[in-house]
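My questions will all concern the structure given below.
Omission of a single protein chain aside, the complex is shown with its protein chains in their original locations.
Labels run A and B following the written order; every chain starts at residue 1.
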Amino acid sequence: MNNAIESSGLSKSFGSARAIRNISFSVDESEIFGFIGPDGAGKTTLFRIITTLLLPDEGYVKVLGMDSVTDYKKLRKEIGYMPGRFSLYQDLSVEENLSFYATVFGTTVKENYDLISDIYSHIEPFKKRLAGQLSGGMKQKLALSCALIHKPRLLVLDEPTTGVDAISRAEFWTMLGKLRKHNITILVSTPYMDEAMRCDRVALIQKGEILAVDTPRKIMLGFSRKLFSVKATEKYRLITALRQFPATITAYPFGDSVHATFTGDIVDPGLYDHLKNNGVTHVSVNETEAGIEDRFLELMNKTA
Amino acid sequence: MENQVIKVRNLVKKFGRFVANDNLSFDVYEGEIFGFLGANGAGKTTAIRILSGLSAPTSGEVIVAGFDANKQSEKIKKNIGYMCQKFSLYEDLTVKENITLYGGIYGMSKQLIKERTGELLEKLNFRDYENRLIADLPLGLRQKLAFSVAILHEPKIVFLDEPTGGVDPITRRQFWEMIYETATRGINVFVTTHYMDEAEYCDRISIMSEGRIVALDTPEQLKKQYKAASVEEVFIKIARPVVN
Partner (left out) sequence: MNRFLGFIKKEFLHIFRDYRTLFILFGIPAAQILIFGYAVSMDIKNAGIAFLDLSHDEITMELTDKIISSGFFKKTETLLSYSDVDKVFKKGKTKAVIIFESNFGKKLVSEGKASLSIIADGSEPNTATLVTNYTTAIVNNFNLRFAGDASLNSVRIQPEVKMFYNPNLKSHFMFVPGVITLILILICALMTSVTITREKEFGTMEVLLVSPLRPIQIILGKVMPYFILSFINVILILALSWFVFGLPVKGSMVLLLAESMLYILMSLTLGILISTLSGTMQQAIFISLIGLMLPSILLSGFIFPIENMPKVYDYVSMIMPPRYFIVIIKNIMIKGTGLAYIWKETLILIIMTAVFTGISVRKFKIRLE
């Protein structure tokens, strides 16, 4: 199988601030590849290098077999790019935005309608409305349609789900999944760990460096200890009490419970007494499966 | 029953013929972490504006921190804190200047501001950053500081608008620990967010759809009721997106 993207040793600094450092990874053709990491991890910088908008200081990236620096003109015809802020013309209507991006790429809406019909049909009833008056979810769909209208071989989506409600996000990921049949490679970034599960493979990225690259499943399995979910009525007291317990290695709040690891991967019977003495009631401890976020935390602690 | 900090009865807010809030009734209690969820355009923003005294209800009773939103909106503003992800601190001012500024806005005495500033910097381990510009701080530290500043004047309620968007998992947990700690001091934390895993941290959550509250309970109860593995699933099941 050919690599859609292949990068080696990419580094980029802005002044004294290192945005990304020694990034190497490869993306297979037609896969959905996610970069998962917090704001400031370097996702946008990396995407801008891949889309030929920035020059790397060191290293190279080959996109669709072309060099991002020297072949930038050819490459720009093959990429569909959706930057972090949905880049729509707020004062143009839905329809006008779409046909503008179509003409810019030397095509027409008609020609590639089948590719976007799944997505565009959601907003087509509002095609006369100005883009500035759309809701977040609709803007996101329009921006995706615009990025797809020239049938790119690579789709680059920088934080497409930020600021959009849960229903629109779920719809969005379903749409991305459907694009698979058109043989489009999709590169997507998100700060939200739970979205990793929707990708074929993901790279966890933090402070400009890749912590891990693999399928979400394998990344989760990489968690090195047994993980326990501890619940109690008094959450804050539970966290502090768990941390004071000598056998505790880590204790992090996780929704309605606290995820903890212990030395020897067992729950020391003394834990219950310890918690009780600290005024924590209704305690339940269950072994649980580590998620992407648990693994991310573990990897962060290792590098720190 | 515990003390109510927010009491809403039959709240209606109309813009012309459009009903943004359709007969809302709910209570929020002291020391509770309350998640306020809803799709884009479901009417969350309108409701929060009313709760924070920025706009008056068309009809209905709204009592916040003991004051009536119909008549005492100025008093409400003094007794709440507010923090949103996008704008909270002045980037071109230093940490200390921001704290002093907000203390002044909420009418705290110089002595009190000084005391609290010291406590705050100590607690956040921020002594080294005291004279740094906000613009130079990493996002995570900014969020933590913004939250601390929002509760500097010990309000009864603090409103958080997508407080942890985009921060790393460790900082995010430190942030939630701060929220828990704040709640144990009796301050009510009122959180709005699009991110459902955030909702799992709350004591109770409400889900709005088309101007109405369609669900209100603990995350656990809701998951049981809708036979869902996560709040996200519950949300998708019951909150239809508003296609305006």
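The rule is short, and it goes like this: contacts are C-beta pairs under 8 Å (C-beta built on N, C-alpha and C of every residue); 3 or more make two chains touch, one makes a residue touch a chain.
Bear in mind the structure is a predicted one, so any value in this text is a computation, not a measurement.
Within the whole complex, touches from the chain that is not shown fall on A. When the full complex is taken into account, the listed residue touching the unshown chain is A:96, out of A:6, A:39, A:96 or A:194. When the whole complex is considered, the residue among A:10, A:27, A:41 or A:54 that touches the unshown chain is A:54.
Which of A:85, A:178, A:218 or A:243 touches the hidden chain is settled by the complete complex: it is A:85. Where chain A meets the omitted chain, the residues involved are 48, 51-55, 72-73, 76-77, 79, 81-92, 96, 99-101, 103-106, 146-147.
To be clear about the criterion, only the chains that are shown with their structure count from here on.
Centre-to-centre, using mean CA coordinates, chain A is 26 Å away from chain B. The part of chain A that touches chain B in the complex is made up of residues 37-41, 135-138, 162-170, 191-194, 206, 235-237, 239, 252-256, 293, 296-297, 300-301.
Those residues of chain B that touch chain A in the shared complex are 38-41, 138-140, 162, 165-171, 173, 176-177, 180-181, 183-184, 194-197, 200-201, 219-220, 232, 235-236, 239-244.
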